[in-house]
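One protein chain is absent from this view; the other protein chains keep their places.
Entry: chain A
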Amino acid sequence: MYTQAMDIPDDSGKKLAAVSNAPSEQEAAFEARIDADGRIEPQDWMPEAYRKTLVRQISQHAHSEIVGMLPEGNWISRAPSLKRKAILIAKVQDEGGHGLYLYSAAETLGTSRDQMLEGLHSGKAKYSSIFNYPTLNWADVGVIGWLVDGAAIMNQVPLCRCSYGPYARAMVRVCKEESFHQRQGYEALLVMMKGTDEQRAMVQDAVNRYWWKCLAMFGPPDADSPHSAQGMRWGIKRISNDDLRQKFIDATVPQAKVLGVTLPDPALKWNEARGHYDYGQIDWAEFWNTVEGNGPCNKERLATRVKAHNDGQWVRDAAQAYARKQKERALKEAA
């Protein structure tokens, strides 16, 4: 059930914090269910840290879907054909929908839409750093579908088995729709690769700019992500950052070959012994710099998002006023 209306009362957090030192009966039951690979539902008791971790992760995920509309939205009016324009509109609309599924899932944990939007708009909450890079040419739109959505799918498929029921169910829906996103991007690039030298150069340029950023999307190396272990223990995270990254690379190399582009990593090489591709060093300083708000588009993305929200205020007010009026009219007629 996607609702916070009958959720645990607000003061539960304080009470739980007080008893959390000695494992209570509730805590034991929670742990047992996690161990049995069972699912946690909104009304079930859960440790405060589990709740907090989920609220942070799901709301960040939702923010990423919403901000993710911006780099592609830039290209709707400049898509090269009516077909590509219709496809892009459908994709951007999907992203908005994904944001909504995820906000709803987070709301079952006792946070509100307003709190989450306030977190995003004030810059307190994070979203995927990949959207803080510019989309310079049409090939970027294809590359976002192929690589960015491809990386997102790698991340999201294991989340369909997340221990928190509403999050897992939202991810099932998201993953079903996401496959179209990746395929449309790859196909758009295939078309460009069959075009002129200039078009092929555009695709290669877009791949060069996005490849390393996509690898960073999986997060810091396992050795540097202290929270990962707890997330794995709780069944929130199922596969580690490095393992997902490796899976993505292994899946993408053959796709790049078919497309006819070079992935910009001289160290990228099949390792027979490991049964995986080896790859070079990711620039984590650059990644963290962007996460901290200093990427090329952080300020612009946030400003665009806040403006869209503020510009829509009158629509929300009008809908509210209309609903109130209709209710009053119905009451009057009944009297």
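Please note the rule applied: a residue touches a chain if its C-beta (ideal position, glycine included) is under 8 Å from a C-beta of that chain, and two chains touch if they have at least 3 such contacts; residues count from 1.
One rule holds in what follows: contacts and distances are computed from a predicted model.
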item	value
Candidate names "1,2-phenylacetyl-CoA epoxidase subunit B", "NADH-ubiquinone oxidoreductase chain 5", "Sarcosine oxidase subunit beta" or "Acyl carrier protein"; UniProt protein name, chain not shown	"1,2-phenylacetyl-CoA epoxidase subunit B"
Contacting the left-out chain in the complete assembly, out of A:L100, A:C160, A:M232 or A:I282	A:L100
Touching residue (missing chain; options A:S81, A:T196 or A:Q313)	A:Q313
Sole residue of A:R113, A:K126, A:R183 or A:R238 that reaches the chain not shown, by the stated touch rule	A:R113
Residues belonging to chain A that touch the chain removed from view	1-6, 41, 43-45, 90, 93-94, 97, 100-101, 104, 107, 112-114, 117-118, 121-122, 170, 173, 177, 306, 309, 313, 316-317, 319-320, 322-323, 326-327
